[in-house]
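Below are the structure tokens for one structure; questions will follow.
The block that comes next holds subunit A.
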Amino acid sequence: MKRVLLASIAACVAMLPAGSLRAQESIKVGVLVSYSGMTSLGGQQTDAAIKLFQSKYGDAPGGHKIELIRRDTTGPNPEVAKRLVQEAVTRDKVQILLGPDFTPNTLAAAPIVTEAKVPTFVIGAATTGIIGEKSPYLTRTFFATPQLCKPLAPYAVKNNWKNVFVMVADFAPGHDCEKIFIDALKEAGGTLAGNLRIPTRNPEFSAYTQRIKDAKPDAVFIFMPLGELSLGSLRAMSDSGLKAAGVKIMGTGDITDESYVDAVGDAALDVITTGMYSTQHNSAMNKEFVAEYTKLNGASPRMGWGAIAAWDALRLVYDGLEAQKGAKFDPDKFMAFVRGRTFESPRGPITIDKGNGDIVQNVYIRRTEKVNGVLQNVEIETLANQSFK
Partner candidate 1 sequence: MASDAQTAALEVRNLSAGYGPAKVLHGIDFTLARGEMLVVIGRNGVGKTTLIETICGLTTHHGGEISVHGQRVDSMPAYRRNHLGIGWVPQEREVFPSLTVEENISVVSRAGSKWPLERIYELFPRLAQRRSNYGSKLSGGEQQMLAIARALATDPTVLLLDEPVEGLAPLVIQELIGAIRKMRSEGDLAILMVEQKFEIALANSDRCLVIDHGELVHACESSTLLADAALLDRLVGVGH
Partner candidate 2 sequence: MTSIATVLFNGVAYGMLLFIMSVGLSVTLGMMNFVNLAQASFSMFGGYIVVLVVQRLGLPFLVSLPIAFIIVGLFSIVIERLVFRHFYGTDDLTQVLLTIGLVFMSISTASYFFGGTYQRIDMPAWLSGQRDIFGLTLERYRIFIVVSGAILSLVLILGLERTKLGGMVRACVDNPRAANGCGLNTQMIFAVTFAIGGGLAGLGGALSANLLGIDPNFPLRYLVYLLIIVSVGGMGTIGGTLIAAVTLGVADVAGKYYFPSFGGFVIYAITIAVMLWRPRGLLGRTA
Partner candidate 3 sequence: MNAARDIVLATRNLRMAFGGLAVFDNLNFELGRGERHAIIGPNGAGKTTFVSLVTGLLTPISGDVEFNGAAITRLSPQQRVKAGIARTFQINTLFRGLNPLESMVLALCERDGRSGQAVTSVSREKPQIDEALAMLERFGLQEGALTLTDMLPYGQQRLLEVALALALKPQVLLLDEPAAGLSTQQGHELFSQLVELTAGTTILFIEHDMNLVFRYAEKVSVLAAGSMVVQDTPDNVRNHPRVREVYLGV
């Protein structure tokens, strides 16, 4: 018994991650995203964007050598995320964080980054009421739910799709988006044909498509998390004949995200979505970005929003560190630098709100089309400087 325990304790001690040596001038940046499980693509894209960024801009902005600490949040798992943030901050002495992704993870981490004064870039959580409210050290380069959920309501009414059916995933962000859209729809003078909440487990859509058919709407608005649900919902719209019957399919950009849209196939054609970024965005900066990204990371998996969010976060990190050239890293000065900053991103111009720290950006209405045989989100309308509220 005694020896067993001693041996196991020794083994555990040996298994501890070795404490890393810290160079004075280096800056530790924690990257806490999901590398495994159902949500592993986010982590892969973050890594790909970081790789590209560093190959272009080096790894020592303003003389601060960047040292990356990567950890896997495994998806929406606040208990693990909180521990990883805690470890990153207290043990690895991380000074800047990218992530954690997912709203619950971010919420769980907020008190720690506040107490430890660690500037944190939200690159994978969209819920309102996180940034600014939960911590002065949180800022966002992703998007905020209203930015994507609001615009399609007036757009639909404008196009005379007045009777809209709303279908969202039955979890907190879905409920959020449902409310925002329905309010906006009423405000725009449209009518609600019906609404449905789809369980996040066991999504078999045929019962729901039948209900939508029964309601005979002009259009359907869909909000689903990336993955099984986003994929399944679009295919169900197509398979059930709703789309063929002329019902317009709309939704947030998740449902036609580039990394999944190939699996959706032709069912995604002509779907109208809101998005913060499309690889088709027509700007010189984006063309260069897409070409270099593809060259470095290959064409598959295709680039999704995780990459652009990480890219812009790094832009801010590098610029902020450059501004503190030769000085010891000061998180408050860094946050002051980041807030209120406006810059050109491959997605278009973006601004970090001075008062709140959340993102203000263009939102694009896109139609999914085949471009050179590949499904792409083609921007058809630009809504400039959309608020996060």
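The candidate set was assembled so that all candidates are chains of the complex that A comes from, given by their letters.
One rule holds in what follows: a contact is a pair of C-beta atoms (placed from the backbone, for glycine too) under 8 Å apart; a residue touches a chain by one contact, two chains touch by 3 or more; residues count from 1.
Nothing here was measured: the structure is a model prediction, and the numbers come from that model.
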Completion exercise
Candidates 1, 2 or 3 all belong to the complex; subunit A touches number 2
Completion exercise
Per the touch rule above, subunit A residues touching candidate 2 in the complex are 37-38, 40-41, 44, 170, 196-197, 199, 201-202, 204, 206-208, 210-211, 213-214, 227-228, 231-232, 235, 239-241, 244, 259-260, 262-265, 300-301
